[in-house]
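To start, I am sharing the structure in question, which I have written as structure tokens.
A single protein chain has been omitted from the complex, and every remaining protein chain is retained in its original position.
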Amino acid sequence: MWRRRGPAQRPDQRALHAGFAGPAGLALLFLAVPVLALVYEAATAGDVGDRLTNEQTLAALRLSLATSTLTLALALVLVTPLAYLLARAEFPGKRVVDTLIDLPLVLPPTVAGVALLVAFGRRGVLGSPLEASGIELAFTTAAVIVAQLFVSAPFLARSLKAGFEAVDPAYEAVSATLGVSPLRTFWRVSLPLARPALVGGSVLCWARAVGELGATLIFAGNFEGRTQTMPLAIISAFQSSDGLAGAIALSVILVAVAFALLLLLRVTGVEPRARAGS
Amino acid sequence: MLRVDIGLTIGAFELALDFAVDHELVVLFGPSGSGKSLTLGALAGLRTPKRGRIEIGGRTVFDRALGINLPPQRRNVGYVVQQLALFPHLDVTANVAYGLGGLDRPARRRRVEELLALLKLDGLDRRMPVELSGGQQQRVALARALARPTDALLLDEPFSALDEALRSDLRAELIRLRAELELPVVFVTHDLREAHLLGDRIAVLDQGRILQFGAREQVFRAPASRRVAELTGVQNIFRGTVAGGRLEAGGLPLHATVPPGVDGAVDVTIRAELCNLRRFDPEGPLPENCFVARVTSELAFGSMHLLRLAPEAAGVPIEVEIATRPYEVLDVPSREHWVVELPAPDLHVFPARTG
Partner (left out) sequence: MSKSHAVWLGRALLVGALLVAACGGDGEASDDGALTGTVTVFAAASLTDAFRVLGDAFEAEHAGVSVAFNFGGSSALATQIEEGAPADVIASANDTQLERLSDADLIAGTPQLFALNALVIVVPADNPAGLGTPADLAQPGLRLVLALEDVPAGRYARAVIANLASDPSYGPVFEAAALANVVSEEADVRAVLAKVELGEADAGVVYRTDAAVAGDAVAVIEFPSQHNVVAAYPIAVTSEARNRQAAEAFVAFTLGEAGQRIFAAAGFDLAP
């Protein structure tokens, strides 16, 4: 970012890069070909345009974008303090906490959905008291956000924790001697210096949220317009008369939109801004 | 005015200090691991001592007994760390102005301009740290530390990573600044020449304790112990005895001022550059503290030569440092035998401590 661009490749480096290009190309192909195959299939079927204007598709797309964005925003707010503490503070049980945040990654999404249901459903551990105060969480749009948050927040947490750990504590110490409080130091130094990790983690978190299916199905249900995000719409298309062709068309729409947004996020996120006279 | 009297423990390492710094530059000199950086950290409020008191600028910033422990934000010290810690994501102006949150924009700008001019950084105000040379980065760090009103300046080996020419420049800057600033300055270094150059007074630190604290010349010429002599690069340290008013050290009889009450085993030191080399005249009598010796080895540094001579009578080798011109005039390589003089006023005698 604010590092100088390195010098041009040395001859010995060029050889290594050339050697790596082969396996790298294979890996790239492996990742790209299935997606390209989907695009090809959809193109030959020819009805992607119709689907795009279909109200159900648009509703699902809007819902996906709205919920995943809210999920990312919530994740940033909730996870940042946690990541900072894990990177800087010492407290009993720290390693347990650290492992705990990996748990949602290990759970199969359907199991995660059941866990959320058991916790927050009307009969659930936390759900019953919530229901008594008139708040129902499961099977609502909010439930979609909760399901997405549950499975995607750990990505942000991991990335951000590593990002904070990489910030030299000397910076924070110097900031203190210059009269700046620890909280303002966090905003002016620690967080900006962790920015690559913040962006990378946000990309992962948002991507996982957009693609979330299993937990959403169980915890939020498959209600058109209310909880049917794009992945759910794709599954539904598969189950309905739209069948495979429908599923492919919707998948391509999702992939195209997601790719564009991910690219945008990466490009805008990592751009450095030198602030003068802060 | 800066007063320190503290004890601090980190793991197995114990730091115990008691000293005061007026409007002067005190060098904290010692080998790595002696606790120099730790000392600055305690002064800045980044480390908490387990006992004692620290007073800076007339305020008590730390007092264990009274439960006072001001955070770094409130201690008003300028602190330049070894690795600089210039904020890489902020440009020079933003870095220097970092601690100036209390001022309005115009006031900030003026202050930054002042500091950039003071440290000869004009024109670099919009550069990013990564675009600056080592010397420029150092000066920005200094400017940043000086931006706010400070009661003391703490510098932790700020010039250690720079080349010789740059170091000289920056040392000169610092000396000039010090004259203008009227602050206590504590400067940490493990470089002997730098210590001598900059320090009004020098505190020799070893294993968490101050072994000697005094004026520069005194520390260099009159080390308080063998260890201080070793640390300050004294090449000639002789074990000797004082018996019946007579001094003998390194196997040689010496005339020197023996401090009253000193008797028995002693250490005698004299810096190599204070020893004199004379032509050997077989006819003439030998004045006191002069010995005939043979050159056994020689190290040629650019501006001087370090000679090792073995006295003809029994005795330990003596190291003599002689500048290039005298070396040439005497035509040292042409002869083997010389007379080494250890001038009495420059011999320093002190009791040898066991252990």
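Details
So that you can tell them apart, the chains are marked A and B in the order they are listed, and the count of residues begins at 1 in each.
Note that in this section a contact is a pair of C-beta atoms (placed from the backbone, for glycine too) under 8 Å apart; a residue touches a chain by one contact, two chains touch by 3 or more.
It should be emphasised that the depicted structure is a prediction, and the values quoted were computed from it without experimental measurement.
Here is the thing to keep in mind: the chain we left out touches A in the whole complex.
Considering the full assembly, A:Gly124 is the residue among A:Gly124, A:Gly179, A:Pro192 or A:Pro231 that touches the omitted chain. When the full complex is taken into account, the listed residue touching the unshown chain is A:Leu70, out of A:Val39, A:Leu52 or A:Leu70. Of A:Ala89, A:Ala132 or A:Leu183, it is A:Leu183 that touches the chain left out of the display. Considering the complete assembly, chain A touches the hidden chain via residues 70, 73-74, 77-78, 110, 114, 117-118, 121-124, 127, 131, 134-143, 145, 183, 187, 217-218, 221-224, 226, 236, 238-241, 243-244.
FYI, only the chains that are shown with their structure count from here on.
Inter-chain spacing, taken between the CA centroids of chain A and chain B, is 55 Å. Those residues of chain A lying in contact with chain B across their complex are 1-4, 168, 170-171, 173-181, 184, 188-189, 192-193, 195, 272, 274-278.
Residues 44-46, 71-75, 77-79, 81, 83, 85, 87-91, 93-94, 97-99, 101, 105, 108-109, 112, 125-126, 128-131, 144-145, 147-148 of chain B are the ones that touch chain A when the two sit in their complex.
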